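Note that one protein chain of the assembly has been removed; the remaining protein chains are unaltered in position.
Up next is chain A:
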Amino acid sequence: MPRKPSNIIYSADETPPLGTQLVLGVQHATLALLFIVYPLVAATEAGLSFDDTQIFITSCIIFMGIATLVECLPRYGSGLLLVQIPNMAHLPLAVQSLAAGGPALYAGMSLIAAVSQLTLSRFIGALRAVFPPEVCGVAVTMLGVALADPALRRVFGITGEITPDLDLRYAMVSVVTLVIIIVLAIFSRGLLRLFAVAIGAGAGWALAVYVGVAPQPAESFATLAYIDLPRLGFPGLSFFSWALIPAAIITGIISAVDMLGTVVSMQRMDDADWRRADLGQAGRAIRANTIADMGTAVTGGFASASSSAAIGVAFATGTTAWRVGAISGILMVLAAFSPRLIGLLTIIPSSVIGAILVYAAAFLIVAGMELILSRRLSDRRIFTVGLAILAGLAVAILPELVHITPEWMQPILESPLSVATAVAIILNLIFRIGIRQEASRDVTVEENPFTVATEFLENQGDLWGARRDVVAIAIPVVAEGVEMLLDTGVAPGKLEMRAHFDEENFDVSLIYDGEPIAIPTHRPSPEDLLGDAQAVARFVGYMLSKRADKLVLGTDGTHQKLTLRFEH
């Protein structure tokens, strides 16, 4: 069971009071439903009819809810608080395929994207070497960076080109919303913190109405029914667009990487002793998402994926309980029965949403950096991370570069997240070339054991990307072992220090010619330190066995071998 961080009130497996679950579920569901603006944009761009748009949105909401529910359930999903929103990565695919072949072609392409995502999820467990913490960290950081554009446009009320007559009332609403959320999240306790996002959004909305930047409801709003049966369609399936198939496959891969980023962020937030990504858990979340995406495809809707904005809400409210996510999923499904409610959500001021996105982006950028820095960084890793982030920023800062590439490549190159993650994965694999998982050096009695252990293990830790805390624990224990063997003469003159790393364990073996030492199971008397060489060796051997996670005595050919294991 993961150890709960001090800033989390209710962790993944905990059960908040029912009232708290409900209110937090409403916060998450409301935020998620605000993003139906993405399928609305796609439908408008593609010129869908009113009826087709209704089906497009309703199917999206229902399967967002179902996917959220399944992803949150511990047995069938991830057991984490993951909340779905319409998948922004699907926007280019939806616009192009809806325009080229209508809902049937988008349904076909969406199905292909889901299958490519599902295929990747089947192998994700075997891809541990492809997704070390620094690659996951790049993905999480870029999730935050990717939120910057939509967040800041909403903060400043920018809908098209930036003009000199910027209306600062939008920014004022965003700043007030953001300050309230941050102050409540940092300085308050109890209910105020749990409802930080809702309180901030409510205050921001009221201010937007007061200063006159809240959107007015459309005339048709009054005609929407409070309760109505949701309409799903069956547009058929079309796969007849060879030009769009690569884009569909790439969209599926981007969605899987996006999901991986959000899952790792939640794992990290929920576990004070987080060590590495639980790829099995990520695979289950992605599978639940793909099954929902298949349902969305055949019922004529827009695909969804887990929300990075929800991670910001979880952090602000100090609650990562999966039950909250499950309730928000049920609420989303229920919301599909109320056209009036959905209509109401479309008039929440965009500058309020902008503030929530800024909060989430800030959290994700730092969470990604934390992941990157959780491991020792060699020159190779520094350039893997640095170049990957620069590549992601390049397409964000210079989108013109993307426009000169072949059309089929543009969906992947438009996304800073996918470009940065792809570069990180490729550089990580290239830079692994030539790194052996085992290294050794001789230590003589003239050398200082602590200095030698520090230099050797830190250097290897950098090359292997080992965790800083594990290397820091190993150094004094190994130095103690070397000092004991050489100073007592148990290892006459010199020994070999051999380190091995396999992600699960950091092993250091001390190999020497001489007599084996005995490791007592009970602590010897401190007086043994004043005894002969074997008495000192026994005493130190006992200490080593307690300070390393495991001590193994054996032989290596004709040599004695003392192995100190540190779990990684």
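Throughout what follows, a residue touches a chain if its C-beta (ideal position, glycine included) is under 8 Å from a C-beta of that chain, and two chains touch if they have at least 3 such contacts; residues count from 1.
The rule is simple: contacts and distances are computed from a predicted model.
S.K.: For the chain that is missing from this picture, which UniProt protein name fits: "ABC-2 family transporter protein", "Cytochrome c domain-containing protein", "Choline/glycine/proline betaine transport protein" or "Anti-sigma factor antagonist"?
M.R.: Per the UniProt record, the undisplayed chain of the complex is "Anti-sigma factor antagonist".
S.K.: Would you indicate which residue among A:258, A:278, A:462 or A:480 is in contact with the undisplayed chain?
M.R.: A:480
S.K.: Among A:3, A:189 or A:523, single out the residue that touches the unshown chain.
M.R.: Answering carefully, the residue with contact to the hidden chain is A:523.
S.K.: Which parts of chain A face the unshown chain closely enough to count as touching?
M.R.: Listed in rising order, the touching residues are 448-450, 476, 479-480, 483-484, 487, 523, 525-527, 529-530, 536, 539-540, 543, 546-547.
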